[in-house]
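A single protein chain has been omitted from the complex, and every remaining protein chain is retained in its original position.
This part shows chain A:
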Amino acid sequence: MSNTDFSSQNGAGGPPYANGPSQNPVALQPPGPGYMAHQTPYNPMQAKGPMPPGPGLYNSGPYQPIPPVSSNQALPGQPMLKRPPMGPQHSMTPPQSASPNPGSRIPPAHATPPPVSANNYQHAPAWQYGGTPPMGAPPSMGAPPPMAMPPLRPVGNHMTSSPSLATPQASSAEYRATPPVFHNAMQPLGPPTSLQGYTQQGHMPTPGNGAQVPNSFDHLEMGPKMAGPLPPQQPGPPTRHMGLSYPSLPPGYQNTSAPPNAATMQHPVQPSTQPYSHPPPYQQLSAGPAQLSPSLSGLSLQSQTPEALRVVNLLQERNLLPLGPVTPPTPCLPQDLQKINCHPEVFRSTLTSIPQTQSLLNKAKLPLGLLLHPFKDLSQLPVVTSSTIVRCRSCRTYINPFVTFLDQRRWKCNLCYRVNDVPEEFMYNPVSRSYGEPHKRPEVQNATLEFIAPSEYMLRPPQPAVYLIVLDVSHNAVETGYLDVVCQSLLENINALPGDSRTKIGFITFDSTIHFYNLQEGLSQPQMLIVSDIEDIFLPTPDSLLVNLNECKELVQDLLRSLPQMFGKTMETQCALGPALQAAFKLLSATGGRVSVFQTQLPSLGVGALKSREDPNQRASAKDIQHLSPATDFYKKLALDCSGQQVAVDLFLLSSQYCDLASLGCISRYSAGSVYYYPSYHQQHNPAGVECFQKDLKRYLTRKIGFEAVMRIRCSKGLSIHTFHGNFFVRSTDLLSLPNVNPDAGFAVQMSIEENLVDMQSVSFQAALLYTSSKGERRIRVHTMCLPVVNSLSDIFAGADVQAITCLLASMAVDRSVTASLSDARDAMTNASIDSLTSFRTSVLTIQQPGLLAPACLRLFPLYILALLKQKAFRTGTSTRLDDRVFAMCQLKYQPLAYVMLMIHPALYRVDDLTDEGALNVSERTIPQPRVQQLSVEKLSRDGAFLMDAGSVIYLWIGRNCNPNFLTQVLGLPNYAAVPLNMNMLPELDTAESQRTRAFVGWLREQRPFFPILHVIRDESPLKASFLQNMIEDRTESALSYYEFLLHIQQQVSK
C-alpha cells in the first residue's frame, strides 16, 4: 500500500509532528515557575476566536459539485446508484477553525500542514449545531449554537480559507504544493476521489473573481455579500475574532519552514502545477466522494499533523479550555456520509476512528465504547409508516444510509455484508412520489428515524399508559410536607400526562400498612382499603384499584385534594416499602406500566427492611468506602420481576437521613427506572429543594414515555459488545430490556474488537429502540452511526473524543468501585490517563521533548480525570454522605453525556460584565455568551460575580468588592452585606444587566431536562464550601491540584 510509502516519506523527510523542540522554545524551559507565575506568553484562547454566531454560518453554502454518492463498499466498476446531494451541504472549511497560534508564537510546523489535510480531515463543519439537515437539529435543540470554535480542528482548515483571502498570492504557492501530495498518494489506490474536488473548491475563490465568488464564498461561510478581496473579518464580534491572526499566517507558512520540516514541505512542491493545468480530471474525481476510503484520509493524516494531534505540553499551557462548549470530533468520513451520520448528541463513540485490531486498540490504551441518548427529545424526527420494514435477512439490521445499493434491486447490509433484495414496495418513494429510486427513501436518507411498527412487532396488543403512584405517608414523610407538592403537581398536570383514552392511574400509600384506593366509577368519594398483613400482601379489590383516568378523573382529583390532609396527624413512624412495592408489582403485572415511588426514610418493616450502614464519623477518615453495593437482593429481584412484566419503578428519595440508596436504587436500576434524590428535603427549611422537586416533578409527569421497550445495539461484524452501562436489564448479549424508556436516559456501551477489521473501511453501529408510545402505537426508533476504520495509532489518537472517553471511564469506574473498591477505581482512572499519554508519547510522538505531552484532542483528559477524582462519586478525604455518593454514581451511569460532563467539570463564567457581544439569539431573546473560565480560585476576583454551572445546581458567587452596579441592577440589593445567605432567585428587574443575566441563566436551564437550582453565594454562605469543592484545579487537603496531578502523571509517563 502506498500508505507505507507515504509514511516513509515522512520518516525520511523529517518529523511529521508539529511541535519540534526547535520550534517550541517555550517548551524547553523548566515548567515549574512558568506555570505558577502563570501567563505564559502563549494564550491560545486569544487566537481561537469563536465562530461568529448565527445559525446560518454553520449551514455553509450549497456546495453543489458534491456528486452523487454511492457507498464505500461498492466496487468501482460496478454500477452504482448515486445518492444525490440532499439539502445544503457543509463546506469543509468553515473559517471558525482553530488557529492555535497567535502570530507571536507560530511554530512553523504549525503552518506546515498543507490544505490537503484540511480537506481530507473533514472535521471542520461544526456538524452538530444547526448544520444538520437530515437529523434536523435546529439550534433550539438544546445545544448552544455555534458560539465558540470547536477546539479540535485541523490547522489545515484554517489554511484553506484564510490565506487565499488574505494573501492570495502567497498562499497559492502553497496550494500548488499540496495537491500533488494527494495525487501521488492516490494513484496506486484507484480512482482519485472527491477530495481533490474539495481542494479545488477551497482554492477557487480568488479575490476579485466575481464569477466564482458566490459559490466559493458560501463555501467559506462568509455569505455572498462578503465577496471581494476582504480582510478575513467576519460578521462576528470583533474581540472574539479569530481571524485576526490570519494575515500573519501566510508568511509564517511560507518563510519560516523549519529545517526539520523542510523536506516534507518541499517534497510535494515538485509536481506542483499539475493539478491546475489539468482541471478536468479533478472534475471527474469529484464524481464519487463515497469512494474515498477512510484509509486514504488516514494517509494524509500521517503526513501532516492535524489539529487534533497537535502536541500540547500540558505543563506549559494552562489555558486549555475552549471558549465555549467542547465539541466532539467529527469522524473522518467522506463528507456526504458524515453529513447524514447520526447526531453526536444521540450516538457518540469514544474513538471516532475505530482501530483495525484489538491489539491496536490495546496499544492505544483508550477505551472503545459508545454513548447513547436514544430516546432524546428531538424536534424533528422523520417517521416512516410502511407495512414492511426493510431489514437485513440475516442480521436483522434496519436499512440505513450506510448500506450499499448494488443495483436497483439489491442492497448490501453494512453490518454483516449480506446481499438482500429490495422489496417491491421499497421501490416507491412516498416523499417524492417517484418509482425506482430506493436510495432516496427516507430510510436511506436519515440516520435517525422512527418506524411505526406493524403487528409483527407486538407480542401482545400495545399496553395502555398505566401510572401508579406509591406514596410514603409515615410521620417522617408527612413532616417533610412533600405530599402537598406531589398532589398539587399531579392535579396541575393530570391532563398533561402522556396517554390516550385508555390511560390508567392508581394510588397506593403506605406506612406500617398498605393503603389502596378504590376509585371505581360510581363511588361518591375515593374509598381507602387498608391491608395490614404485610407479610403476605394481596390486592383487596384487584379490578378497581387501577382506573381509567378519563372516566374517573373527578374521583382522582378528589383523592389528590384530600390526600395531604388525610395523614396530617399520623403518628406511625414505621415504613413498609418492600410490601408496598410488592403490591405495586402485583397491581401492574397484568398490564405493565410505571410505578413512581416517593420514599422519605429507610424502610423498616416487612421484606426489604434495611438497616443503617453508614457511620457518619467514618465519612472523611475511612480508608475505603464500604457499603456501595446493596445490602439485600430483595430490590434487585423485585426489579427483575418487574422488568419481566414490563413494569418500571422510578424512585424519588426525599430524605434527610441515610436511606441506603445503594440498596433501594436497585429497584430502579434493573427495571429501567430513574432515581431522583433530594437530600434534606423539607417544606419549610429547604425551599430551594422544594422548588427543584416541583420543577423536576413537572418534567417527570409530562415528559414523553415509551412502554414495554427493548433496545438492541448491532454493530458490524468483528465488533462485539462488552458491557452495558445504565438502567436496564440485559437480556441477551445485545438486547436491553427497558420496561419504560424516558427521554432523559443515557446509556453507555463498552465495545471490543473480536475479529480484525482489516478489509473494512468503515464500521457501523445501529441502536434500535422498540417501544409502545403513550398513544398505544408500537414504534421503532433507529439510530445508525458510521465510523471509519484506521490502522495507525496516530489516527486513533486523532479521533479520540475526550468527553466520551471520560464518561465511559466514569461508568466503568462506578462498576469497579462497587465490585472492587473505590481506591481501585480511582487508581484505574488515573492509570487510564497515564497509559494513554504514555502510549501517545512512545508510539506516536517521534520527537521526544520534556514536559507532559498530549495530543490536542486529549489535552483536557488529565483535567477531566482529576475532576472525576474530585467528583462526589469518587472523592475521598472529604466528608461525603454515602447516599450523595451513591446518587452521584447513579447519575454518572444514567445521565446522557452532556449532563454528565457538567457534573464532572462544571462551567464557570464571569457574569458581572455580561455584554451582548457575541450573544446568541434564540427565539427573539438575546443570550450573552461569557467565556468559560478555569475552575480555580485564582480566576475568581473579589470585584466580580461568577456563575458556576454544575449541572444539577448553579452557584452565583458574589465577590466582596463586587461591582455595586451588578448588585443593584441584577440582584436588586444595595450592597454586598445585604446579600441574603440563602438566595435562590434572581429578581426580575427591568434593567439590561438583569435581563442579560436572567436570560443566560434561563438559557442554561433550558438545556437540560432537570431544574438546576440557583444558589447566590457570598463569603459567609454555608454553601460556599460546596462551591469551592468544585474548584477542581485547586489543591485541597486531601487531593492534588491540577498542576501536581500533571506532575504525577508526567512522572509516571516518563518512567
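Here is the rule we use: a residue touches a chain if its C-beta (ideal position, glycine included) is under 8 Å from a C-beta of that chain, and two chains touch if they have at least 3 such contacts; residues count from 1.
Assume contacts and distances are computed from a predicted model.
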{"item": "Which of \"Cornichon family AMPA receptor auxiliary protein 1\", \"RCC1 domain-containing protein 1\", \"Dynactin subunit 6\" or \"Coiled-coil and C2 domain containing 2A\" matches, in UniProt, the chain that is not displayed", "value": "\"Cornichon family AMPA receptor auxiliary protein 1\""}
{"item": "Touch criterion as defined above, residue of A:N617, A:Q684 or A:S732 at the omitted chain", "value": "A:S732"}
{"item": "Residue, one of A:L381, A:L497 or A:A631, that touches the chain absent here", "value": "A:A631"}
{"item": "Options A:S643, A:Q871, A:N1030 or A:Q1050, residue touching the unrepresented chain", "value": "A:S643"}
{"item": "Sites on chain A contacted by the missing partner chain, in the whole complex", "value": "459, 629-634, 636-637, 640-641, 643-644, 670, 710, 720-724, 729-735, 750, 752"}
